[in-house]
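Shown here: the complex without one of its protein chains, the others still in place.
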Amino acid sequence: MNALKNPRIIGTFALVVLIAAAPLFFAHENYAMRVITVGMCAAIAVYGLNIILGFTGQLSLAQGGFFGIGAYGVGLLTTDYDWSFWSAFAVSVIGTAVIGYLCGLIALRTKDEYFAIFTMAIGFIIFLVISRWESVTHAHSGVNNVKFPEGGGLVDFGSPVAMFYLVFVILLICVYITYAVRRSSVGRTLLTIRTSEDLADAIGVRVGFSKQLAFAASAVFGGIGGGLYATVVGFIGPDSASLDKTFEFLMFILVGGMGTVAGPLLGSMIVTFLFELFQDFQAYRFIVLGPIIVALVIFAPRGIIGYLGGFVDKRNRRRRVAAARRSAEAAESANRGGPSGHDDAADSHVTRSGGPAAPEEKK
Amino acid sequence: MTLFIQQLFNGLALGGVYCLAAIGLTLVFGVLRIPNLAHGSLYMLGAYITYFFLTTIGVPYIAAIGMAAIILFVLGVGLERLVFHPLRNSPHTHHMIAAVGAMFFFQALAQAIWGADFRRMDTPITGELRVLGAEISAQRIVIIITAVIVLALLAWFIKRSIHGQTIEAIEQDRIGASLVGINPSMVSMLTLGLSALLATIAAGLVAPINLLSPTMGDALNLKVFAIIILGGLGSLPGAILGGFVLAIAETMTATYVSSAFGDTVAFIVLVAVLAIKPNGLFTKAVQR
Partner (left out) sequence: MTLLEIRGLGKRFGGLDAVKDVDLDVEEGRITAVIGPNGAGKSTLFNLVHGFYRPTSGSIRFKDEDITHSSPHNTVAGGIARTFQTTNLFDDSTLLENVLAGRIVRSKSTIFDAVFHTPRHRRESRINEDRAMEALEYCGVAEYRHDLASNVPQEVQKRTAVAMALATEPELILLDEPAGGIPEEETADFGNLIRSLPQRGVSVLLVEHKMTMIMDLADTILVLDHGQKLAFGVPSEIQSNPDVIHAYLGSTPQDPTDQKEK
């Protein structure tokens, strides 16, 4: 099969297998399991950011806010209102979808810096509401004892390994959706908007509508990540909705690679690991991370997967171009016919001066 | 009525602060074509450095603001050189991400030096004035007067001085300006320095009224962006008008509706403007 020869698919697959095997090594270290699981929750939200920033090319600074809505939805409904996790989770995700869609009604009219400023405002307001609306959100005391998901007697999600696989499966679905979108005309639509809104408009792309859907989708992913985060961690505070979260997500996606399928996953895992190393400097870590993110944007904006993918693409393209040229030349010489045709084809890349429709490449 | 006059003066003082902060941001947008998301953190640093000179070193109030403004000017120039200049040809999302990075750096820096707790900067200007029966604190009068003087100086600087004129020229036509021999990169540095300087004056003026904290720039960020979007990105008169409009709306809402509601006025203004005219209210129609 073709997929077996595609380095991207092999690489993504290897990464997924590696993560899936993590419990084999850390099964008895609850702390390590939890760190990885929390990293995967963040990765889900980063896949949301990938849709709007990576594919559509619009910087959303509200992703931390949507993460917070998902987390607080699950947190408050399972504690103060004593809902089951699953119903709370479903309602929270639908809630973020609705809020994302409504914000999208305005976001679709804006672009570039206006979009970023608008989403910054959305993110800030969500944070303000969560950190100040004490009667509902308990403000700075946060939410304690968020319920574990109900296993229906089959699985006990109190076990870190079971929780790990729950988040892992949902994350895999997100990776697959990203992959499917990337290859479809939906993904192509978003990519045209990223490159040039005017040109996208000219070929009949519904720019505003697509942007709104992309924004809503990114919010949903944020909500899913946040909802899972709440149950994994068990305690949430207003910081789970802050701009700090958005910053972390940006860091993850930049390290992994914007607009790639595997980038958010790889970036989240690597940076989560780095965060753990800086654990002792928690409060001051941005002194280091701030300049790092600036350096990444200046010197390596495509991220790890971006550069690996660029390398693979270049190689593939060179091969395909060569193959396409060969077949074009073969067709040409076949048209001319005669025994000398083969000789022509063999050295025609040197001698051919360019047919009417096929001028030589000038550079 | 007394309450109204009192709040009107509070609004004007706040408006002066907003204008000073917003005008730098809109200048940066006009010249560099980037929304400097780190602007609020420059304001925050300006407040802390003023605090440092005033409280820790013990220099007089005005001198403290002046020294902080000079330091922030240098910092603004450095920010342009190290962060925005290398990104001038990158996609627009990149310099916004970089600005977010710079913002977090500044906040963490302030937190490392001064701690996360709120700090109070005692007002060196005491006393109150009675205007039409209302008691107005002298600090607020000082803010209003200083804001007017600084804005007038700025207007003079842009219209009359060589450097100011180059800023205006670039704001209007970047390519044309470089053709007549203006060095855009020099002007970019100058503009960012100037914006940080103005933000520091704003912060130094308002610091005695408000508390200092490393996150004090976040709310201001939202407000100044609301102001310059209301006034049209890159428009100086728009920023001044928008600053006073927002400040008065905010003060009046806090007084007559609910104090918790005051902070959300900026957000409502922002959303309303973007919903009606996604490219700002007073922007000229740009032909494609």
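Labels A and B are assigned to the chains in the order they are written; within every chain, residues are numbered from 1.
Heads up, the rule we're going with is that a contact is a pair of C-beta atoms (placed from the backbone, for glycine too) under 8 Å apart; a residue touches a chain by one contact, two chains touch by 3 or more.
Since the structure is predicted, the reported quantities are computational estimates derived from the model, not experimental observations.
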{"item": "Which residue of A:15, A:191 or A:233 touches the chain not shown here", "value": "A:191"}
{"item": "Option touching the unshown chain, where A:42, A:61 or A:205 are the choices", "value": "A:205"}
{"item": "Given A:21, A:102 or A:180, the one touching the chain that is not displayed", "value": "A:180"}
{"item": "Positions on chain A contacted by the hidden chain, ascending", "value": "176-177, 180-181, 183-189, 191-192, 195-196, 198-206, 317, 320-321, 324-325, 327-328, 356-363"}
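Note that only the chains that are shown with their structure count from here on.
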{"item": "Residue ranges of chain B touching chain A (in the complex, touch as defined)", "value": "29, 34-35, 37, 82-83, 86-87, 90-98, 100-109, 111-112, 116, 218-219, 221-222, 225-226, 229, 233, 260, 263-264, 267, 270-271, 274-275, 278-280, 288"}
{"item": "Parts of chain A lying in touch with chain B, wherever the complex brings them together", "value": "53, 57-59, 61, 105-106, 109-114, 116-118, 120-121, 124-125, 128, 132, 198, 243-244, 246-247, 250, 254, 283-287, 289-294, 297-298, 301"}
